[in-house]
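Working notes for the structure below.
Removed from the display is one protein chain of the complex; every other protein chain stays in position.
Coming up: subunit A.
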Amino acid sequence: MDLPHHGHRATKPRARTGPPAGDPMLFDDTSSGGPQMTNQGYYNSGYMSGPPAAGAGAGAGVGVNNLFTDPMANAAVMYGSSIANQGKDIVNKEISRFVSMNKLKYFFAVDTKYVIKKLMLLMFPYTHQDWEVRYHRDTPLPPRHDLNAPDLYIPSMAFITYLLLAGMALGIQKRFSPEVLGLCASTALVWMVIEVFAMLLSLYLLTVHSDLSTFDLIAYSGYKYVGMIFTVLCGLLFGSDGYFVALAWSSCALMYFIVRSLKMKILSSLSSDSMGAGASAKPRFRLYITMATAIFQPVIIYWLTSHLVR
């Protein structure tokens, strides 16, 4: 009884400078009767230990450097980490109920070359020859291997860049406040939701059996943010004239891109099941859908950027 007590008191000054290797063993043995002995140890070793060390030691029970040898703290840490793991599992399960993770991963399988070529394609699509999405045994190729495949990386990055650029443009005109940034973000999001919903509704009503999933439509709808960024930049750098020139350029490029990309998906699906006079209304409506989507893009670009470059 005397020996552990002495050893306990003797190691107190050592614990303050740094934990010696044999220290945890000693503390494990005495920790059951620890608190009373440590208090006496602090009082008896005098004021030279100092109030802060005493406070920290009393709080942790055995001293700051030996946290994990205290079974109470150990149990608390393990309990906390198991709670965190459970929470993570629940969140993953709930998310994967609504959004299939594998499908989402397909859209983010990009690399640098694809991003660069796609950005150049979005700004200048007039020389691109082959707009077919290539398949590999019935599954579409990921964007890494096929330039024409839609991805979600560019739209999400472009959306965030557009928000930052909007904040900067408002700041330059001394109209910035955090609420305005949030309002800009939710406005852009709401318009995208409306557009995707309208596309889904029209594709359903006209029984177009294309393989355009919701994520594909989100991707095609998000490509306009690249045009918006270009337009806002030109508007900031070159004033009002630059803004309208860039608006015209990016609108034409985006309209051409959307029409060529969606034509493959929407209009080509009728070649196998069109028969007779009844099918004559169908290609017209499908063309209307494609045209309406294309015309909607410059309208939205103008609507969402004109207030930034006044």
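Some points to look at:
Quick note on the criterion: a contact is a pair of C-beta atoms (placed from the backbone, for glycine too) under 8 Å apart; a residue touches a chain by one contact, two chains touch by 3 or more; residues count from 1.
In this text, contacts and distances are computed from a predicted model.
Within the choices "Prolactin", "Phospholysine phosphohistidine inorganic pyrophosphate phosphatase", "Immediate early response 3-interacting protein 1" or "Vacuolar-sorting protein SNF8", the name that UniProt assigns to the complex's undisplayed chain is "Immediate early response 3-interacting protein 1". Check A:Met157, A:Leu170, A:Leu206 or A:Leu287 against the missing chain and you find that the one touching it is A:Leu206. One of A:Ser186, A:Thr214 or A:Ser240 touches the chain omitted from the figure, and that residue is A:Ser186. Taking the complete complex into account, residues 183, 186-187, 189-191, 193-194, 204-207, 278, 282, 303 of subunit A touch the chain not shown.
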